[in-house]
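One protein chain omitted, others in place.
When the chains are written out, they are named A, B and C in that same order, and each has its own residue count from 1.
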Amino acid sequence: MAEAVFEDIRLLTDLFDPQEIIRATADRTMTKGGAASFTGYVSSNDGVEALELSHYEPLTLTGMKKLAIAARERFDLKAITIVHRVGRMTPGDPIVCVAAASRHRRDAINAVDFCMDHLKSAAWFWKRELKHGEWHWIEPRQADHEDLARWNPE
Amino acid sequence: MAEAVFEDIRLLTDLFDPQEIIRATADRTMTKGGAASFTGYVSSNDGVEALELSHYEPLTLTGMKKLAIAARERFDLKAITIVHRVGRMTPGDPIVCVAAASRHRRDAINAVDFCMDHLKSAAWFWKRELKHGEWHWIEPRQADHEDLARWNPE
Amino acid sequence: MAVTILFLGPLRDKAGEDSRAVAAPLDWTGLIEAVGSEIARELADDRVNIACGGKVLSDKTTLNALDGDEVALLPPVSGG
Partner (left out) sequence: MAVTILFLGPLRDKAGEDSRAVAAPLDWTGLIEAVGSEIARELADDRVNIACGGKVLSDKTTLNALDGDEVALLPPVSGG
């Protein structure tokens, strides 16, 4: 089963179209079921003018690929796509798009939820925001640990 | 807050593009956060040639609108879209697309999950499949009740 | 005018027609008599609901359809 899964894991430095990604993920399923997705966008809240995302290349893509494998092992998937922007973005730009296709709705939705919760521990991203002409690093937050704990109830 | 929410609830008799719907839902958010979606497609499993979805019009759209209101009350949403096909479809056609936008990822994903679980009790749809030239009604299933029970832990 | 009984989903096949006009008023007993024994057996199933005038009845035996009302017989919705 695992070999038939369509997988598309990418780090992009340019603007991407989440709809193309969601469509491609849904289209790759041989017998249609359902496709779930989540796309995160750069916020313009609190006067953010730009967002810069840096990462450590030797770990990032490897981490994202391992995450896709973990999702495929945990859920019954036909396709899984994880696309992440790096570099400088402006408000409204998509940062991340995760899409999953499955014969079972719950598996598709849960795989998206699982990948989003695990992205920060699987890949290493640091973000800083430009506000009023000054760059500010975005701090880690406790909720990320709680997000992860949801998947290991023991 | 409730009045600022973008809402698009539709029953369609013709083919629709889920990507347009997801894009419109994400675009309607003033300050971007994230957009989650689920799209269900007509399956071609077991030699299905066509799917016909009938409904009871006085209840269906009203039920879908009430469901959108329930989702808005339960989750912090900026946009909610529920689009459902009725009539005759062929394998690969999208049947249903639910999309939700929120400042908070968890709210967007959970709203989609919630609406999908509640659609069958909010609206009245009956499906029959054409297989080898014969129509067969699709039976109710127990799992639908379990899906609903997830949202009322008491 | 009269009361229109609508057969929905699989009940349409069992009834052999989309709808039937019967004399108003129509209560639960009248409905059972009007639809024939096969549909009557289906109506006994708790999962089969009845809508009158566009509203699902919480207790279908309280049906009281008046002249011009539409009575929809709603079998359980399909899974999947």
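Note that contacts are C-beta pairs under 8 Å (C-beta built on N, C-alpha and C of every residue); 3 or more make two chains touch, one makes a residue touch a chain.
Values in this document were obtained by computation on a predicted structure and should not be read as measured data.
S.K.: What are the shown chains in contact with the chain that isn't displayed?
M.R.: The chain that is not shown touches these displayed chains: A.
S.K.: Hey, which chain A residues sit against the chain that's not shown?
M.R.: Residues in contact with the chain left out: 54, 56, 58-59, 62, 120-121, 124-128, 137-141, 143-144.
Operating definition for what follows: only the chains that are shown with their structure count from here on.
S.K.: In whole angstrom, how far does the Cα centroid of chain A sit from the Cα centroid of chain B?
M.R.: A distance of 23 Å separates the two centres.
S.K.: Using mean C-alpha positions as chain centres, tell me how far chain B is from chain C in Å, no decimals.
M.R.: About 27 Å, centre to centre.
S.K.: Two-or-more-chain contact residues of chain A, please, as numbers and ranges.
M.R.: In chain A, no residue touches two or more other chains.
S.K.: Of all the residues in chain C, which ones touch at least 2 other chains?
M.R.: Answer for chain C, listing residues that touch two or more other chains: there are none.
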